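The complex appears here without one of its protein chains, the remainder shown in place.
Chain lettering (A and B) follows the sequence in which the chains are written, and residue indices restart at 1 in each chain.
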Amino acid sequence: MCFFPLFRSKENRLTMGLPNASGDLSTEVEVDAFRRLFPLRFYEKHLLESIRPDARPLGRARETTIALALAKIGSTTMLAAIKMEVMTPSLETPDEGCIAIDFHMPPICSPIVRPGRPAEGAPVVAKQLSDTILSSGMINLKELSLVSGKAAWMAYLDIYCLDADGALFDTALLSAVAAFSHLEIPVVSLNDDGKIVLSEEQGLSDREPVNKEKRKINLSSVPFSLTCVLHKNYILADPTAEEESIMDTIVTVVLDSSSQLVSLHKPGGTVLAYTSAIQDCIALTRQRVKELQKILEEGISGMEVD
Amino acid sequence: MAAKPGSAPVTYSPNLGQKTRPPIFKDNDLDWVRPDGRGFHQCRPAFFRTGAVNSASGSAYAELGSTKVIVSVFGPRESKKAMMYSDTGRLNCNVSYTTFATPVRGQGSDHKEFSSMLLKALEGAIMLETFPKTTVDVFALVLESGGSDLPVVISCASLALADAGIMMYDLVAAVSVSCLGKNLVIDPVLEEESYQDGSLMLTCMPSRYEVTQLTFTGEWSTPDINEAMQLCLDACSKLGKVMRTCLKEAASASQE
């Protein structure tokens, strides 16, 4: 797989004229410097006009693409991969496999991550991903069983953030869903030592495989999410990293493909959201789910044509 | 992290196959062909693209066969507080692997020495005096390990530095050669590296024709070393041209 089509050059950011700054500073410094010094004033000037510095209306998400298990929302980029290994199922659930989910923010993805130190916020996203994927019912763990009580799949799902520019959870979840939709499970057999091995490589093609019918995982009720930031009475969908850092109240809504609520996450923040604001976030997410479903379907069918 | 609470279960990969496969090369086997069908002195096609990571000051993506890496450059930025004062700039390098980069999950963390080798390969090509007291960070992530990982990381890092506008004496291109029995194969893939008797890596500034790093391990005869070095130098100069084309294309695209 090659990822280059997704690494397009930086978007041309449309900026409005310089907002009127206080005092003499506005004439002295460039627009980006003003934005750096007075970020909130810079944003509020834009919000009054119902437009964001990247020329988006408040409720619109950034351009979103999926190629294999690489998801991109704006410049936020996530790469997911699943490695299937074999385990002995636990006594309580002899007919179930397991999914282990890990989220990584390597130092390449952001100026605030340094080698050797876990990225701030990464464990929160990891926990949210794990909770969402396992509780959404997207994957029936029984489908991961190979030999009852003896062997089952352990699916290691690793998600890497390659470029962090806000809405990390949304992009990570999208890449995880894409990775599961592309997952192809190899045909395996039980060898003489009681181990599960690849049928072809071990010359066991004549032996009855243990997972003849289970080469793909059925995804039911796929979860999709939208993160919004709240500031005063404004709701900004799909925030950039800058927007997340300036306006600290974040609401993440996860809905499944039939628009049922999977989870709602509002980790504090200075804005106390009224129910109407929460309802608006859910409405925005409902629209977004339709967009994401289409993008995901196109991503899958596009790959099958190749 | 796991779906069920309690201790993580012991798992194994069903892909045990590799060990039972016959060695790809036997001594005196003149009909031997490389796993990907290349000539012994032929490199994989190199694909480079700058500007892969918007959050970084500069970045590049490189793909040679199944070897895929991303390098981000940050800075020049404030040096860490614990660092001593320095009149010249500093370079700081780190190389890491994704857990899925290697055939066996999580094996890529074995390459602790790559970070310091990357630093030593690049340092001589950078005009450190142009960013006094500050640090330029070069972080590499190997997405997929397909052989010749370190040379690919080094070439990719030099492109990312150029993309970040860091002043350099020249680009740095890197290529390695594996010695398999009596044969020298350039730009080895993972499988060839696992059977090699010796390995030589050369990094150079292709326009200035100066070597910044040369390492060799294993059994080498003097004539073989000379031949391998010449192979690498020629390959680096070709690689340098591909890298320059990539930079020029990106620069012209940003002019439009």
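In this text, contacts are C-beta pairs under 8 Å (C-beta built on N, C-alpha and C of every residue); 3 or more make two chains touch, one makes a residue touch a chain.
The rule is short, and it goes like this: contacts and distances are computed from a predicted model.
Going by UniProt, what is the name of the one chain that was not included in the view, given "Transcription factor ibh1", "S1 motif domain-containing protein", "Diphthamide biosynthesis protein 3" or "Ubiquitin-related modifier 1 homolog"?
Going by its UniProt entry, the chain not pictured is "S1 motif domain-containing protein".
Return the single residue from B:V71, B:A121, B:A162 or B:V175 that touches the missing chain.
Answer from the full complex: B:A162 touches the omitted chain.
By the contact definition given up top, give the residues of chain A that touch the hidden chain.
Answer for chain A: residues 22-25, 28-30, 32-33, 35-37, 111 touch the chain left out.
Considering the whole complex rather than only what is displayed, give the residues of chain B touching the chain that is not shown.
The missing chain touches chain B at positions 57-58, 75-79, 81, 83-85, 87, 127, 131-134, 162-171, 205-208, 240, 243-244, 247-248, 251-252, 254-255.
Methods note: only the chains that are shown with their structure count from here on.
Report the inter-chain centroid distance for chain A and chain B in whole angstrom, where each centroid is the mean of the CA atoms.
Centre separation, chain A to chain B: 29 Å.
Under the touch definition given earlier, write down the residues of chain B that touch chain A in their complex.
Result: residues 1-4, 6, 8-17, 20, 47, 49, 51-56, 59, 61, 63, 68, 70-72, 74, 77, 94, 96, 98-100, 105, 137, 139-141, 143, 250, 253-254 of chain B touch chain A.
Would you tell me which residues of chain A are touching chain B in their complex?
2-4, 7, 9-10, 75, 77, 79, 81, 83-88, 90, 93, 98-102, 104, 106-111, 115, 126, 130, 134, 141, 154, 156, 158, 160, 162-165, 186, 188, 195-198, 201-202, 241
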